[in-house]
Every structure is written in structure tokens, then in C-alpha cells.
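Every protein chain but one is kept in place in this view of the complex.
For reference, chains read A and B in written order, and residue numbers begin at 1 within each chain.
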Amino acid sequence: MTRFLSLPNALVLAFFTLFIAMTPVAAQSVDINSTIITTLEAIGAAASDVALEGGASEEEAALAASDAISTIVADTFGDRDAKIFNTLLFLIGGFLVMWMAAGFTMLETGLVRKKNVSMQALKNIALYSIAGLMFWLVGYNVMYGGEAGGFIGTFSPVNFPAVGADTADDGYSVASDWFFQMAFVAATASIVSGAVAERVKLWAFLAFTIVLTGVLYPITGMWQWGGGWLAEIGFTDFAGSTLVHSVGGWAALAGVIFIGAREGKYGANGAVTPMPGSSIPLATLGMFILWMGWFGFNGASQLAMGTIADVGDISRIFANTNLSAASGAITAMILVQLIYKKVDVTMVINGALAGLVSITAEPLAPSVLQTLFIGGVGGAIVVFTIPLLDKLKLDDVVGAIPVHLLAGIWGTMITPLSGSGTFATQAIGVIAIGAFTFVASSIVWLILKATIGIRVSKEAEALGLDKSEVGVEAYPEF
Amino acid sequence: MTRFLSLPNALVLAFFTLFIAMTPVAAQSVDINSTIITTLEAIGAAASDVALEGGASEEEAALAASDAISTIVADTFGDRDAKIFNTLLFLIGGFLVMWMAAGFTMLETGLVRKKNVSMQALKNIALYSIAGLMFWLVGYNVMYGGEAGGFIGTFSPVNFPAVGADTADDGYSVASDWFFQMAFVAATASIVSGAVAERVKLWAFLAFTIVLTGVLYPITGMWQWGGGWLAEIGFTDFAGSTLVHSVGGWAALAGVIFIGAREGKYGANGAVTPMPGSSIPLATLGMFILWMGWFGFNGASQLAMGTIADVGDISRIFANTNLSAASGAITAMILVQLIYKKVDVTMVINGALAGLVSITAEPLAPSVLQTLFIGGVGGAIVVFTIPLLDKLKLDDVVGAIPVHLLAGIWGTMITPLSGSGTFATQAIGVIAIGAFTFVASSIVWLILKATIGIRVSKEAEALGLDKSEVGVEAYPEF
Partner (left out) sequence: MTRFLSLPNALVLAFFTLFIAMTPVAAQSVDINSTIITTLEAIGAAASDVALEGGASEEEAALAASDAISTIVADTFGDRDAKIFNTLLFLIGGFLVMWMAAGFTMLETGLVRKKNVSMQALKNIALYSIAGLMFWLVGYNVMYGGEAGGFIGTFSPVNFPAVGADTADDGYSVASDWFFQMAFVAATASIVSGAVAERVKLWAFLAFTIVLTGVLYPITGMWQWGGGWLAEIGFTDFAGSTLVHSVGGWAALAGVIFIGAREGKYGANGAVTPMPGSSIPLATLGMFILWMGWFGFNGASQLAMGTIADVGDISRIFANTNLSAASGAITAMILVQLIYKKVDVTMVINGALAGLVSITAEPLAPSVLQTLFIGGVGGAIVVFTIPLLDKLKLDDVVGAIPVHLLAGIWGTMITPLSGSGTFATQAIGVIAIGAFTFVASSIVWLILKATIGIRVSKEAEALGLDKSEVGVEAYPEF
């Protein structure tokens, strides 16, 4: 125990020095460095002594020392780059998904009438702010603080690691994961915002948002991503066709049912009055923002970027996400040309979005042909169901229900095509999450209706919510 | 063979363990780990035996074993971080260049008249979708599937690596490269979209887009970035002043010639009727989006981020790209003030864009002074040639030809200033790619003209394409 040991020791330490040397504060490193070197030498010596006492040869003792040291080094420093990459993935994915809040805002301000544009802007700023607050206060721990196979986590605020206190123990920084997941919750509330536009009361909508982002979404989220009972039975939803989009869609559907259609939208004998949006370029911008943000939404849902396999998979996800959106847009475009002889750009916008929602349940496994099929059907769903909703007198202002609920269900049910989940597990997940969200949302909407009211007066609606609720016209000089 | 060998063995394995330890799934790693350790030990032992049998000393045998193992380790794991960094560069660069699709959309919807805004939005969504599809179906392999020094690759779809199947063999994930390159193709089609705006038929434009993105762009792209004949003779085009921007510009020029000017644009005696764009803020937003996206366009064209030299070069590229755009904008601003006594903001927008196009052929090598010169001349080109095009009765709605074709040629011809290429190689590339693209585009436009027609009726043009082709007004309440 000495001569031979010293060699691996020296080399592992050389190796280890390299990692230490990467810390930016050189002076500080030296102290830490020498402390750890001393510690490692002690560990190596101890391991070697144990081996020798156990009758090992000098060579075997040296090996034992080396193994002990290398294990420590790997445990302590081996995950460094991987954790940085993983956390960076959440941060980049997070700001891209946060950016989707702007996308929903532009989409919705573009698709509502001029007199309700400021209200739509306000609702989206407010819901994104509330989502952030609620998902810190209770949401994150309701979703991720539960036990395996369970139904709900704990109602408690998140504790972020203290300054400088992150270690390699988890694969990523909790604060980065919180940020990324928080942006998802906000997307769910945005979906509701679009559907009930142009007649919902501001504070009723915000009250609903508080419950949705703090409790409802986190509960069903817990069932799957929180490791709950759906995860145990084998349900799969990679980035949230069901957990995010359908949940938003179900909450929106309940809202649309209980709030009723806009004044004048549906006349006698099935007459439908078109109420075209105020700005197509803003709606288009919103779609592009959402498309861009979806690379974060789906890509960072890989949850890890510290290996070549992971970053390769993220690349696959980027490609599939893009191709599914393209397929949805092109399919919608061809269908509206065939059916209506003109190409309604709002259908193409929603076709692209439906393509994105459809691939979200499984953006990694499908081949390109499968992806094109999945996204294309999503686009077709939009073209065929938007008129259907009008037949049912469900007044969904921006097409949120076809895009997020129906394409979300489609995307979730088709994952077995590429080998993820079974039709049975997927159906159970879709139904369970749908039933819970629809019933719970309905209860919340009904309570709000019975108390503060969820709909503005007829006069206020005719005047426009910008004047009645916001006090600021969106385009005062136009 | 044994005592000494075991030491390096142990240490290389310690080293190797560290990499293995970075994989997120611990349970799985253990199995892989022990398998590989066994394999490596066998390789080391074999190498050592061979050496000993060849008469080597024990020490030399140990060294041989160590070398054999370290080679394997380096081959297998050495490129890990570099490949992650490289692929991450493509992913970030890719979403930034994808975002340029929104930039072109905003720029063009802002610069066309109110009655053609929805059409411009629709064309851009459609062209981005088609570019994605075509560049998967044939484009990528036409461009990158050919032989060194050749003229064309193969007409076949891309195969992305299977899930989890990426290895360190290439420097990056193929799917990430496809995504990044795909966004470039879309930019080319966007350039055409702006030039032929306000009178082109939707489906004729889309048919042209199919050919441009699937075949024309990939062919000339193959000549250079695909390792074809232009690359062999020493032509240089770092990020595509010619391969992307001039190609788009030539295709646009052919389109503008064969489609003719908008009704009423050019009167008798050289009279030019101004047809100002509908929204300066949207055009400005488009420019800022493009400027932002250009950091991906030029920066990620470094194609690697796994070394300090590479990331330093990317930083240089960011700085030069920004300074060239600034120089183009400021030059245009000063010139229009001097010439017209007012500062036409659309000229400044196009000046910034021309600055960006100009530096794209070589954003790395120029000094700052060279960069300011290159971008400034780009801005001046815009100011002087936009009126010139009107004299030639070439009706380029958004100024795409000055910005992308002329500044693209300028940028490509000036690369020898900072030591890249020679004037001869650059001229050959500009002429060859220009001639091919212009002739091929002309043929496609002429075939479309003779078949489905490329221009809407006079009535439709007067009414606006939003009503005639899209069926949705962009601003119905204004």
C-alpha cells in the first residue's frame, strides 16, 4: 500500500483538479481543491488498507483505492455538466414556453372584435401572472409533492434551493423545473381565456384562473407527471396533449356552456352570424410565437440534455414538432380550398396549432410519416369541428376547443401507433382527466355564476368589454 | 502483463465511470457500465498480450494496453460534450431562424396594403409549412446527399436517427441539422413572397414554393454546402449571402418580371404611384425579429460550439452581425436624410436588413471597421437601388430584390477583403448560382403562367386578395 497506490491517486487527482479548475473563482478553488485532495487521499488509503488487511495483493489494494476514489469523484463531480445541460434545457424551454403567453395574447387579441381587444390583452397578462403565483403557492407541490401512485400532492409553497446551494444530487435545479412547469400551467389558462372571450367578466375569469392553475391542473398533472396513479397504469403523455391542452379545453368547454354564446351569434333556424377577428396579422403572429414556443414545450419535455442520446432525441422532437404543425396547416389549407373554394387563413392558423397539439402526447417516437399523419388529422379535426361547434351553439371565440380539446384527445389516443401506451391506457387517461376537469370546472363556473356572476350585462357586451371592464380602448383612434 | 497494466486500467475506468455516471437513468447505467468495463478490460488485456508477445517490456505492454483503452474511451465518450454543444447550437440557431418566418410575415404584412394583408400572412404560414415538408421529402438529400465536387445529391427523404440512437460518430444530431437547414430554405421562399405580393395567385405561389424549396435551392446549396463543385474551387459563403439570399432574390426577380407590376403602380412618363404599407409597427417588428433570428442564422453557421475557439468565433459573429446591421441602418438613415430631407423609416428597415445580408457571406473574419464598411455599403445599396427598380418598372413590393439579391451579391463579392475566397471564385459562385436560379425559376414561373396562371384577375386585384383568395379580411372593422 503506497507505491502503486500513489500513482492512481495522483492521476485521479489530476483528473479531479481539472473539474475544480473550472470554477471561476480561482483563489477560492485552491482551498477547496486542497481540502478535497486531502480527503480523497484519505479515502483511497483507507480503501487500500482494508483491501490489504483482507489479504489482497498490492495490486488489488491499489485497484480498490482507485475505485473508491473514482466513485467519490464521479458521485461528486461526474454529473456536473449533465446537470448544467439539463438545467439549461429547462431554462431555454422555460423562456420559450413563457413566450407562448405572448402567443396566446396575440392570437386572441387578433381573433376578437375591436371592442374587446384590451380586455383580451389584460386577461392574458393577468392569467400569466396568477399562474406564476399560484403554481408557486400550491400548484407545484400539489403536482409534484405526492406519493407514487397517488391522487394529489401537498398544499404547500415551493422551496427553491438557497443561493449557491444546488448540488449534483438531482439532475437539474428545482427552480428551473418550476419555471418550466409554471409556463405550462399558464398555457392551460390561456386556452380558457380565448374560448370565453367577449362576454366573460374580468374578475370571474381571474377567479376561475386561480382555481385552475393552483388546484385543478396540478391535480390531474399529479396523476401522470407527478408519478400518480395514471403513470402507474401506463398512461403516456409526453408533453401534455391531455395534461395541458385537453385540460384547458375541458375547462373552456365548461365555461362556454355555462356562460352561453355571445349576443347575436346564433339566430333562429340555425343562423350563425360571423364575428370576424380584428387583426389577422396579430393572430398570425400569435401562431408563429406558439409554434416557436412549442419547441420548448415539447423539446424540453425530454427533461434531460446531458447525454448524446438525449440531445439527439430533443432534435427528433424538434423535427417532428415542426413537421406535425406543417402537416396540420397544409391539410387544413387543402381542405378549406376544396370545401369553401377560398383559403380561410384562420383555419390554417388553427390547423397548424392543432398539428402542434396532436403531436404533443408523443413527439419523440413517431416516424416522419406517422408524424405527418398525426398532425394532418389534427388539421382536419379543426376544419370539420369548428362549424360543428356552431351547430351545437357552443360559442368558442378563437377555436380553442377544436384545437386544444379535440386535437388533444386525438394526439393522446394515437400514441400507441408509435408504440407508446395502449389504446386502453390512453382512453383511461383521457376519460379520467376529462371527467375530473370538466366536472370540477363546471362546479367552479357554477359557483362563480351564482355569486359574483360570470357574464357582463347585455349593455356592457354591446358596448364592448374594453369600455366596460378595462376603461381603455384598444384602438381609440381607429 | 498484469501488475502495471491494472493501474492504468483502473484509472481509465475511473475516468470512464465518470462519463457513464452522467446518464440520468442510474439503474440502466450500471448494467451498461459493467458490460463496458468488462469489454475494456478485455481490450486492454489483448493489447498488452500482443505487445508482450512482440517482445515488449512489461512497462511497454502496460502502455499499449492503456493506449488501446484510452482510444476506445475517447472514441466512444470523448465527443460527448462537444456533440451536445454542437447539437444545442443547431437547436438554438434553428428556433431563431424558424422565428424569422414570423419576421418575414410581419415585415410583409406591414408593407402591403390593407386589402392584401391576410393573403400575405397565409402565404408565409403556407410556405414555411411547405418548406418543412419538401426539405424532408427531397431537399435535404438533394443538398447533402451528393458526392464531393458534384452537382446534385439524391432524391430521397431524410432518415433521422432512431430514438436514443444518436452516437458521437457525427459531430451533431442529424435531426438538429435538418431543422436548422430547413429554416434557411423557408427564408428563401419568404423573400419571393414579399416581392410578388398583392397580385400573385395563392396556389401558383405555393407551387413555385414547392419547386424552390424541394429542388432549386437544394441544388445550388449542394454545390457549396453540400461539398459540390463550387466548394472544390474555393468559393466561400459562410451563412448564405448567395446560397440563401441571392437565390431568393433571383427567384423573386424572375417572378416580378413574369408576373408584372401591380395595376396602377407605373403610369405614363415614368410616373410611379406610391402604395405605402399598411402598418409600420408590424414592419418594424418584422425587422427586429429578423435581426434577432440572424444571430442564429450566422452564429449557428459556425456549425460547432464544442471548443473555446468555436464559441469565441460565434461571439465574433454575433458582434459583427449586429454591427453590420447597425451600420446598414445608420447609413441608410443618413443618406435618406441628405437626399430626401426626411427619414423614411422603411428605408432604414431595409438598410438594417441589407446590412445583415451583406455580412452573411463572411460574418467571422472581418474586423469591425471592415464590418461597418460592408454593412454600410449594404444600406447604401438599398437607398440607391429601390428607386432604380421603379425606373425599370420592376415592382418589388417590399424591397426584397435590393435587400436580398443586390446586398447578397455585394456581401459575397467582398469576402476577399477579409481573406476569404478570391474575387474570381466569388464571381464564379455568384454567376453560376444566379444563372441557374434565375433560369430555372423563370422556367417554373412560365410553366405556371401557361397552366394555372400566376396572377389574379384585375377585379380580384382591385378588390384585394384578402377577399378574392382568402375570404378573410385582415382588419374587417377598420
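Just so it is clear, contacts are C-beta pairs under 8 Å (C-beta built on N, C-alpha and C of every residue); 3 or more make two chains touch, one makes a residue touch a chain.
Remember, it's a predicted structure, so these values are computed and weren't measured experimentally.
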Of B:Ile233, B:Val345, B:Ala427 or B:Ile447, the residue in touch with the unshown chain: B:Val345
Residue of A:Lys83, A:Arg316 or A:Arg455 touching the missing chain in the full complex: A:Lys83
Of B:Ala254, B:Met333 or B:Val430, the residue in touch with the unshown chain: B:Met333
For chain A, residues in touch with the removed chain: 2-3, 6-7, 10-11, 13-15, 17-19, 21-24, 79-81, 83-84, 87-88, 90-92, 94-95, 98-99, 101-102, 105-106, 109-110, 117-119, 121-122, 124-126, 128-130, 132-133, 136, 157-158, 160-161, 163-168, 173-176, 178-179, 182, 202-203, 279, 282, 285, 466, 468-478
Residue numbers in chain B that touch the chain omitted from display: 4, 7-8, 11-12, 15, 59, 62-63, 66-67, 69-71, 73-75, 77-79, 81-82, 85-86, 88, 92, 96, 113-114, 171, 276-281, 283-285, 287-289, 291-292, 295, 299, 303-316, 318-319, 322-323, 325-327, 329-330, 333, 337, 340, 342-346, 348-349, 352, 364-365, 368, 372, 475, 478
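Keep in mind that, in the parts below, only the chains that are shown with their structure count from here on.
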Between chain B and chain A, distance of the C-alpha-averaged centres to the nearest whole Å: 29
